[in-house]
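I'd like to ask some things about the structure below.
All protein chains but one are shown at their positions in the complex.
Order of writing sets the labels: A and B. Residues in every chain begin at 1.
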Amino acid sequence: MTLLQVDDMSKAFGANQVIEGLSFGVSPGAIHSIIGPNGAGKTTLFNLITGIYRADRGRVLFDGRDVTALQPHELAKCGISRTFQNLQVFLNMSALENVMAGMHLHSDHRFWPSLFHLPMITRRDRELAEEARRLMAFVNLEDYLDAHASAMPYGALKRLEIARALATKSKLMLLDEPAAGLNPSETRAIDGLIQKIAESGVTVILVEHDMRLVMGVSDHILVLEGGRKLAEGTAGEIRHNPDVVAAYLGESARKQ
Amino acid sequence: MSFWNSSRSGGLVALALVIALLPLTFPNTYFFNVAILIGLNAIVCIGLNLLIGYAGQISLGHAGFFGLGAYVAAILSSNHGVPPLAALLLAALLVGVLAFAVARPIMRLKGHYLAMGTLGLGIIIAIVLNQEVGLTGGPDGMPVDSFSLLGWQPYGDRIWYWIVGVLLLATVWLALNLIDSPVGRALRALHGSEVAAAAAGINVVRFKVLVFVTSAILASLAGSIFAFYTGFITPGEANFFHSLELVAMVVLGGLASIYGALIGAAILTILPQLLTVFHDYEMMMLGLIMMLVMIFMRKGLVPTLANLLWRRGS
Partner (left out) sequence: MADFLQFLFSGITVGATYALVGLGFAIIYNASHVINFAQGEFVMLGGMSAVFLMHLGLPLPAVIPLAVVATMAVGVALEKLAIEPARNASVVTLIIITIGASIFLRGSAEVIWGRSFHSMAPFTGSEPIDIGGAALLPQSLWVLGGTIVAVVALKWFFGRTRTGKAMQASAFNPYAARLVGIDQRFILMLSFALSGLFGAVAGILIAPISLTYSGVGVMLGLKGFCAAILGGMGNPFGAIMGGLLLGISEAMTAGYISSAYKDAVAFLIILLVLFFLPSGLFGKRRTERV
């Protein structure tokens, strides 16, 4: 049983073939990593899965359902959440409101009741705020409960995005370089957080350049090169795969 | 949350007090007249601020909706005998339907393209009001029969002051409600980042359409009331310059600030009255103020001052 199945997917921007005939499956309840050199198509793949780009060919099945042509917000409704490589925090809102915005699907967002602030709206909002505080604690942002997003440091914003993604209560979470720009101790904290998320029953797909992080947390690794699948397997298999070593891992594998 | 709510009702009570006590300081009806215009502009600007300040979508054509609201209500009531209140509501409905019809393609646009699209829409409305002489009286304008409801006629500036005051208070209350609700969060989120909002399950297009239509209907309502209050309207209400004035009010007072919209409307409504002494310099001053505020107080008056006070307080 696979949670996410990508079949024969291709995407080109002009003459630049970014993804080519890519197929892979993601089984539920594990941490999957996608690695590959810059320009291998990792972020494009995320954008294709989450509906920001439309694939030229191929299809995506999620939970047994064809979700290829769905809009990003429809995919969120199906249970796919994500974070972004270049932060996409709502800097015009407080930290707590960022997380509450992530709960949009679970909030009562009908226009008329909201306009008149009917008791059911305020009651539900109080519950959501409570839950948002819990989620912020879950990602270790207790210190920022009252902060405005625009006043938070980079590392905290990275975790705020994860909290917002968690708030959607998705089955699958796509993390696009969650450790990029973080110092070693912050990276270790993210490492623990990713494992905590997976333990809570959310399947994680991780794109990350920090190889120590990837090798440490991943149950399964997919290696992309030039938009194609170069190899896949467990961390150990990838580490010893001669193609991968030749193409990409060379440096860091030898070091370890 | 509880702090936010108490500060909100505090603001509303203060506003109600200002509206109630202000007339005590008015030496003559001219002041009522200016206050009514402030109130009507503020209602339009609050709607416009939901669109520009909160949802981050610019419109350079909202005077078109204001003018359309004025003309449709005037034509229905004065030429076709529709009861004024029904005419006002029908105008709002019609403007709402029009806004809804164009919202999908227009709200797909971003930045400068959106500015151009809304600007074009507003100008086309103004040109139609100018050219359909048989219907609108053309550039010379048209007289509007006075408002009446079940035989009651609001007569004189004082009564209109209270009507507009109550409507303004209601608009502020509803706008504050909306902002502090899941709908308001969705609007602010799509302003912050459209891709992230969509990834959180927010139907970006739907909420953009919603806020565009809401702001258009508020402009239409204010326009209709303006028509009944002044008794005479011209296509100038719908023109490009008026659209610019409305945006300038919103920006001057402060983007994403409901009270900012109110303050901005007040300043830019009073300013020309003060500058009539320097009538020739009016336009120059208006332009200069717009530029200076945007360069030196990018967030607008209310947020900038609130920040200053807050900083001094802590």
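Here is the rule we use: a contact is a pair of C-beta atoms (placed from the backbone, for glycine too) under 8 Å apart; a residue touches a chain by one contact, two chains touch by 3 or more.
Given the structure is predicted, the values throughout are model-derived calculations rather than measurements.
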Query: Which of these, B:Ala63, B:Leu121, B:Met142 or B:Val213, touches the one chain of the complex that we don't see?
result: B:Leu121
- prompt: With respect to the chain omitted from the figure, which of B:Leu21, B:Leu150, B:Val277 or B:Ile295 is a touching residue?
  reply: B:Ile295
Message: Of the residues A:Leu4, A:Ile52, A:Ala101 or A:Leu174, I need the one that contacts the missing chain.
response: A:Ile52
- request: Touching the hidden chain in the full complex, which residues of subunit B are there? Just list them.
  value: 52, 56, 58, 60, 105-106, 108-109, 111-113, 115-117, 119-121, 123-124, 127-128, 131, 195, 240-241, 244, 247-248, 251, 255, 280-291, 294-295, 298
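Note that only the chains that are shown with their structure count from here on.
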- prompt: With chain centres defined as C-alpha means, what is the inter-centre distance between subunit A and subunit B in Å?
  reply: 41
Field: Of subunit A, residues touching subunit B in the complex
entry: 50-52, 71-73, 76-77, 81-82, 84, 88-93, 97, 100-102, 104-105, 107-111, 114-117, 121, 124-126, 129, 161, 164-165, 167-168
Residues of subunit B that touch subunit A when the two form their complex: 1, 174, 177-178, 180-186, 188-189, 191-193, 195-204, 210, 256
